[in-house]
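What you see is the complex with one protein chain gone and the rest in place.
Moving on to subunit A:
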Amino acid sequence: MAYDKFTTLTSTAVPLPIENVDTDQIIPARFLKATKREGFGDNLFRDWRYNGDDTPKEDFILNNPIYTGKILVGGMNFGSGSSREHAAWAVYDYGFRCVVSSFFADIFKNNCLNIGVLPVQISPEFSAEIFEAIYADPKTELEINLEDQTITLLSSGTKESFDINGYKKGNMLNGFDDIDYLQNMKSEIETFTESRPF
């Protein structure tokens, strides 16, 4: 499923400074019963966002209208746990195009890249500065430039570069996905398959 191109993004951000946010918090297993990729954003952080009777929990950040934006800034080790891509879909479907953290769990990061959410890994110091800036002023904006691989906190001008492999970067910039690439090398794959012992 190809997605919109990602070049630069300037947006306010939602802070979530909790460590080890796992995929069961991002999207609890009971919401995985769909057979289509629709509506997962409604259940993003379901149990932190809503009480048992479906009323919103006032103190959870997504329920606070002063924090909005297309960027989610999470704590260390974001996305640990399950391989469910639904977690990345929920993030995307809610309206985030970028997740910033000082450390990502592997599979979650991979899943994000596959569906058009950009994971941006920054230093713990920068992460702390961003949280502070957003709390001081929720209108604080971040600028993400994928071509240059930089993230800038516009209020202070602090800038860091981030890693992404060249192939994935090309995909994100062009809105391509891996299936497009693999489809184009099918005969090479078929030849390879013949050499497999089982």
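Brief remarks on what is shown
We take it that a contact is a pair of C-beta atoms (placed from the backbone, for glycine too) under 8 Å apart; a residue touches a chain by one contact, two chains touch by 3 or more; residues count from 1.
Everything below uses one rule, namely that contacts and distances are computed from a predicted model.
Its UniProt record calls the unshown chain "3-isopropylmalate dehydratase large subunit", which is the correct pick from "Copper-binding protein MbnP-like domain-containing protein", "Sulfonate transport system permease protein", "3-isopropylmalate dehydratase large subunit" or "Glutamate synthase domain-containing protein". The residue touching the chain not shown here, chosen from A:G52, A:P65 or A:G157, is A:G52.
For subunit A, the residues in touch with the chain missing from this view are 1, 18-20, 22, 24-25, 28-30, 32-37, 47, 52, 75-77, 80-86, 88, 103-107, 110-111, 114-115, 165-168, 177-179, 181-183, 185-186, 188-190, 192-193, 196-198.
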